[in-house]
Every structure is written in structure tokens, then in C-alpha cells.
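Have a look at this one before I ask anything.
A single protein chain has been omitted; all remaining protein chains appear in their positions.
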């Protein structure tokens, strides 16, 4: 899971020295007042808690109190608030996403080794090889700080791939920006492209494709969707679970700092407020070098069979990793939070739990393998600390300075969050929009050669028809030496096996305008286009990952668009016979009340038994014939 | 030609990968006495005319809006070339003011 | 914690594409009064112990050999956190010395 926050937040972020800080009891109080332990919470039910500022609704807060049978401690409140945020809990989308798991035939499951719900889906591509891929959004951070936002977007999706046990082998990026001539667009475009270039190139992952689209609807809400592909041998598959009582819980990678604290919930729950100067929240700064070292370190740990379970840290940081690992495993875990290596020693326990510091991983390690584990992390100069161990208590218990500050059933944090069936409404504007066809446009006069010429030039001069080379030239597509196709081809292609030539091909597509007119058909058209782009390279499409970018789920018209899109996509996949293996939902993409066009970005991955037989999109030789297929 | 120096550092609360890498290298090569490193930028601007108040206002704005990115960086110093007499005066003033090690290393003016 | 600042600039006679790019951007956005920009680095080193002569010698060597590459860069300043009295004294001394705009902008010590 990567970190996704909404820019809004801005106005709610508490900065040191800010008078607002006085209200933000959760963040400030522990520095001065006594620790809010489980014991204290049990005896002070009346204490007022800033749940609303953390993005929780009154009934959600009530529910937490019911689950615990007392009020939550401030640390527990921090955990629930981030984990129950839209971004982490999928509370508005869950009821729809289930279709992806239901509308499947046995044939579609044939090659599916890991389906939805894990960090990324895994497909069996034969010859003992498996491939994992996923696309994820980093939209809001990329508007606030385009370079770091986009960079950390790449970093986050790559960690998802590593946590499956795979070696990342390629990245792609699907981008949407505002009007090309808007004064702010240059800031966003160049920052985003430079950030992706910096992080991806520095990680040594070839960029094999993507999309670039300009439309004023994305002006204050650009879309930065990053995709990563990884490969592994079947036996290297790892899952995020904490099994085996007594096994150690180990945090390794970068130190924990005050990055994007509260981002996942305070920030992701609201929409971007208009007017007034934007006060900017703390952003995460990416360190691709640290991530590159982490990749090599993890692969060596996997090769040495030194980890039982592993999870990347993204949004909701340690809150997410501990509660998810525990929920997916034996259910119990005890953590000594003081053991977390800090970059900033003044962090409070709540902040440590919520920090979104990048380039961190959490592993479950057998005690007898801990020495071996430590040897590998030392070789790679990766800082590591043992936080605690797996227990059979069914509780996630976290202590700080010797006192218990969290004692929860981890499933209530990570799995059984709220689920909403939000109201849907057919958009009031839609019939008029659909009726407004080209029929009503004036026809050129018979002698309108000049007019047609001007229109033609306008069309070919459009930013959306332009060559993307100025972007793709900033991306390394040679590194690793296995790139069989990349820009300007319709799909990227990577050789997986250097002996046999076995490879995979990936394309991403979406068209927000089609989706605005008809979200169901729009999603299917995106799927069909990505499917075709993979098929024309000579590869056989095998699976789908999707990133669903929409406005606010609290807007019934947006929710209708979402419902239509998911249904369209699920039906389309059923028809084509390929499963959705995973993906990501990004809501609250809007400026004020105006949502973006629904933009379901669909990635299709296909397999080819020998990349030498790939078909590029360019002319290869003189004298070839040209055929048009289809109608 | 008159020179203005603008100093920009990564915000203290954010990760500074560069500083971290340099600190690591120093530690590995036996310079254990250096416990932390942060790396920022130092701009030298040359101006054609004299450094009057207009120029100072302009540079202060540039420093905030162009030379630094306020989301992730702080302008920690702007030094105008001054007459030596002014310099001396300022330093004497500074001598009686409080100096904070991190925010304003010796000799910083803002 | 005691802080030491090391300032490094690209050699005056060599290209500085970064500085050129900033200067170009300033000129395009109507800041014609800035005629030149050079971009260098500013390191803040924190040391655990006091800044004694050993530390100073060590840092001076680090500045030359690690923090800068003498083929393409110059160390233009090393500032140790000093007592305010020292600061004042130095500034008074500087007031009687020659100041060259480029090599040592106001407040620089080496």
C-alpha cells in the first residue's frame, strides 16, 4: 500500500508552533501530559478525543468504543483512524470490488496463484516462473509536491512487489494533468516526470510505458498512477502474514521520522478546500537509493529462506503493517514501540504508529534464523530492529516506556472496518451530456478547405496527440537488459527468462471522457484497449490490475459512476476470460465540488513464450503490406 | 560585482537522503566524531546595480519562491554584501543576541 | 548540538549549468537585475563533542577531500559555531581586511 493523502488536509495539518496545535490534543498532549495507556483509557471514559479531526465519523468512533468496551487510547485512536480511512479500508468500494472475485470462471483462475487482497496479485506464467504486477495511485501527494509525490508513488508500488517475494523488473506510469497552457501545469508536469525519472532510474527499473493526458478537469487534481512488475520462481512466493508464536517481528530499512503523519486519515478523508492560501502538510521524501538497497537486501533474505512473512510499509506505516500481519496470521502480536529506530527522537508513540516514512519493511523471522537475517541486513547496511514477536493471544499489544498503549483485536483494525453502501444517484447532467453529440455542430461549407485545414492542424497540434518522447527520454528503458518493447510501442515487454525467451507484456489505458459519458462502457473500453495493446505485441493477455480514480464517494453521482465502472470492468473481464488480480481505489479526486472524470486506469498483462517473436508497432521493412482488421 | 548569498536547507523534520548518505560515508571512513550531516544549497547571485532595498525585497521573495521549495526546504540565510562597517556593527549586535545552533549557525543572517 | 557549516561552490572558471538554468529562469520571469547565478552546496555537520582544534583540522581535511572535489569545486567557507564574543571579534577584524565579492561573500570565513 502506498501513501495517498488528500491535499485538503493542508488546512488541518498541525505544525509545531501553530496555535491550532493546542487543539490537536492527540498530537501534542503526550509530550506534556501523562501517557494515555490502556489502563488510563479504561478509567477515563469521559475524556474527549479528537476523532473528527482524524477523519472518523461519530458513529465510527462509537463503534471503536464498542469494540474495545472502553474508549480507545490515543495510540489506538491513531491506528483505527488511519486504518479505517477510505484509502486503507476501502469502506466505500468494498461492496463493489467483490464482483472481481465473484465474476470468475475456473478458466480465469487457472493461472492465478494469488488473487485480490494481497499486496499484489500473482500469475503463473509457466516454466516455473510467476509474475506479479500492480498499479496504484499517488495523486494527491503529487499535486502538493509533484517531484516527491510522484517519486514516492513509484517507491510504494515497488515495495508492494518486493513484499510478494519478487524481483521488480519494470515500471510504468499513467499520468493525467490539467490544461497544458495553465500556469500551474508546468510545475506539476515537470515535477512529476522528474520524480518518476529520478526514483525509477535510480532504482534501476526500466520504464516500459504509460500514458500522458492533459485535460482541465485534472488541473488541481492530477493523476499519478504507477505500476510495477516483478518476477519470481514459484517457490519464492511470500505472503504478508505473521504465523508461528514466538517468531520475531522485525522492522528494517529507513528510520522512522515525522513524514506524512496523519496523512492517511486526516488527509484522505476530505476534499481539497478552495480559496485561501494552501498551507502545506509535511510530505514524504523518497530515497531511491535506500529502496534499491532494500530490494537487494530483501532478495537475499528470500534466497536464504530467512523470512516467514513480510509486509511493506506505506500509508498508515507501522499501524498497518502490524495489524495486517497479525490479522493474516495467528492473530496475536506484541510490540515494544520503543525499539523503533527513529530519525527524530521527539516523536510521540502516536506519531510513530502513523508515520509514513518511506523505504521500510516489516518481516516475521524465526528466532533461530535471526542471526542469519542480521548478517544479511548488515551486509547491505540496512538498519534493523526487533520490535517484538508473534503471540497466540489474538491481541495486538503495543507498549511504550513499559506501559501498554494498544491492546486490540488486530482484525478489528485491519479487516473488519466499516463497510458502506453509499447512496448512488444517476447523474442529473448525464442525459443532456449524452444528447449533446456532434450532430449539433455546424458542418463546414463546401468550400471550407481552410476551415478543415485549420481544424486538422488544431487536432494534430493537440497536446494529447503529441509525441511523449520528451517524457520517455527521461526514463531509462535499457537497464537490466531485458526490455523487448518500450515507448513508443503499444505495450511494454520484458524478457523473464534469458534462456527460453519467456516474457511478459503490459499496457495501461483509460479514457476519462468516455467514462464521463458512460462509465460502464468507458471502463470496458479501457480494458479492451489495454487488452488489444498487449495482444498486438504477440502476447496472450492473462490478467488485469486496475487503479480506479474517482471523485468523492459521498457524492451519490460519483458513487453511481463508480458502481457502473466496476460492474463494467468485472463483466468485461468475465467476457474476455482474464481475472482482476489486484488494484487500487483512489477517491476524493476533485477540486471543490467538481469531481474529475471517472478515470479507471486498466493495466493488462500478457505472456509470450519467446520475446524474439514480439511484434513492434513500427514499420520494420520496405515492402510490407498494411491491413486493417475489424470494422 | 555585488554578490548576494542565499542559503537553503532541507526542512529539519524531513528526510535528507543526501545528508544521510554522506553521514554514512563519513562514519564508514572513520570520521565518527561527525554525528549528522544535512546537505543544502548555496546560491550566489550577482546583481549589476547597488544592493538597495528594492533588490533586497526582490531577493527575499525569490529566495522563498524560486530558489527554494517551501514544501520541503527552508531559506536559512540571505547575506547581502555589505560595507565592512555594517558587518562589524551587525556582529556586535549579534554578540548580544541569542544564537541557536541549528536554526542559525554562526554568521547567519536572515 | 555544535554545528559546522561547510560551503562548496563550483569553480569560477568552470561551467555551472545549474546556475545558468536558474539565471535563465530568473531572466525569463522578469528578474533582470540578477545578472548571474551560481549554485553550490551547503553542508551542516553536527558533532557530538566540543569543536576543538582536532575537530577543526579533521573538518578542514574532509571539506577538501570528501565534501568537495578539488578538480571542479572550491571550498569557499567553513564556519564553526562560535561564541558570540568570538564572532564579534572576527567581524571587527574583517572590517579592516579586504573583501572580494566573489571569493568571500559577507560573513564568510575559511
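Going by the order they are written in, the chains are A, B and C; count residues from 1 in each one.
Definition applied: contacts are C-beta pairs under 8 Å (C-beta built on N, C-alpha and C of every residue); 3 or more make two chains touch, one makes a residue touch a chain.
Quick note on the criterion: contacts and distances are computed from a predicted model.
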The complex lacks one chain in this depiction; which UniProt name from "ABC transporter permease", "Ion-translocating oxidoreductase complex subunit B", "Phosphoribosylformylglycinamidine synthase subunit PurQ" or "Sarcosine oxidase subunit gamma" does that chain carry?
-> "Phosphoribosylformylglycinamidine synthase subunit PurQ"
Touching the missing chain are A, B, C
Among C:34, C:47 or C:67, which residue is in contact with the omitted chain in the full complex?
-> C:67
Chain not shown: contacting residue from A:245, A:474 or A:500 | A:474
In terms of residues, what is the contact footprint of the unshown chain on subunit C?
-> 10, 13-18, 20-21, 66-67, 69, 71-72
What is the set of subunit B residues that contact the non-displayed chain in the whole complex?
-> 17-18, 21-22, 24-25, 28-29, 39
Footprint left on subunit A by the chain that the document does not show | 194, 197-198, 201-204, 287-290, 292-293, 379-381, 472-484, 495, 498, 611-612, 616, 618, 620
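Just so it is clear, only the chains that are shown with their structure count from here on.
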Distance from the mean Cα position of subunit C to that of subunit A, given in whole angstrom | 42
Quick one: subunit A and subunit B, Cα centre-to-centre, how many Å?
-> 37
Enumerate the contact residues on subunit C facing subunit B in the complex.
-> 1-5, 7-9, 19, 22, 25-26, 29, 31, 33-49, 55, 58-59, 62, 66-67, 79-82, 84-85, 87-88, 90-92, 94-97, 99, 101-102, 105-109
Give every residue of subunit B touching subunit A within the complex, in rising order.
-> 10, 13-17, 20-21, 24, 69-72
Any idea which subunit A residues touch subunit B in the complex?
-> 144-145, 148, 254, 257-259, 280, 282-287, 289-290, 343-344, 357-358, 381
